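Chains shown are a subset, placed as in the full complex.
So that you can tell them apart, the chains are marked A and B in the order they are listed, and the count of residues begins at 1 in each.
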Amino acid sequence: MNAVAYERAPSWSVSQWMNARDDITLESLRGSVVALHAFQMLCPGCVSHGIPQAKAIHAAFPPDKVRVIGLHSVFEHHEAMGPVALAAFLSEYRLGFPVAVDQPAAQGPIPLTMQAYGMQGTPTLVLIDKTGHIRLHHFGQLDDLRVGAVIGQLLTEPFG
Amino acid sequence: MNAVAYERAPSWSVSQWMNARDDITLESLRGSVVALHAFQMLCPGCVSHGIPQAKAIHAAFPPDKVRVIGLHSVFEHHEAMGPVALAAFLSEYRLGFPVAVDQPAAQGPIPLTMQAYGMQGTPTLVLIDKTGHIRLHHFGQLDDLRVGAVIGQLLTEPFG
């Protein structure tokens, strides 16, 4: 492995954090594997598959080793998925990990972090290694075995 | 069976209909079995169980024999589940049957139809016979076999 071969994960543009005492920068997570789970609260595939997988990752690994971060990247039905609605959703679905509201763009429906990562839709899972590089970027459903295998590999990599 | 033994289903108080050309009164459905499915769009049990069951009922029986009616009975997180959000939800989850927005009460969080039926929460399934009487009233999850059995029985009953 040669880390320089992997794309550096862009910084996050966040209008609001939920389930978090303070803002969380990607930079502050160096040394941990980061599972960035982009979703929309009214996206059926996110609710049936993506969010349960993010919760499972959160449950399966020590929180200092694997950091699960939700990213609410609203690109449709904006009026139905504002922060108040999201707060109700997080409470009802009992998401225990921090969730960032992806910063809306000045123009167009696609929020800024979604743009920076070139995401095609939701759910999208991005796995970022300890040094801040993107190692998996998947739109849609990806089975737990494959996701687990990448996480397991990234956990073995040295840091610092 | 003696129909007078069963409670007459109360009329519906509806602030808005979706997926319907015109308002639908319970009275206009006499002669059909009615499956009234009360839900909230952000209620996890509704999304994982109640709504799929309502869709399955809609798919399994001829629409003139069994009428499936959704009832959006919001009693919590009102600000997150208004009509605009509900319209987005119906579109995303592809609900094909009419959905009534339960009329909010002048006071208190429980909407009027939910009050009139004495519902304890969501999801609630109410099966109403051809003459407008309540034959099943279930809060929570009820397996398809038992639901099907009641529908099958009600379908055999004479009308008119």
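As a convention for this text, contacts are C-beta pairs under 8 Å (C-beta built on N, C-alpha and C of every residue); 3 or more make two chains touch, one makes a residue touch a chain.
Just so we're clear, the structure is a prediction, and the values are computed from it rather than from any experiment.
Q: In this structure file, how many copies does the full complex comprise, given 2 in place?
A: Copies in the complete complex: 4.
Here is the rule we go by: only the chains that are shown with their structure count from here on.
Q: Within their complex, state which residues of subunit A touch subunit B.
A: 41-44, 47-48, 76-77, 79-81, 84-85, 87-89, 91-93
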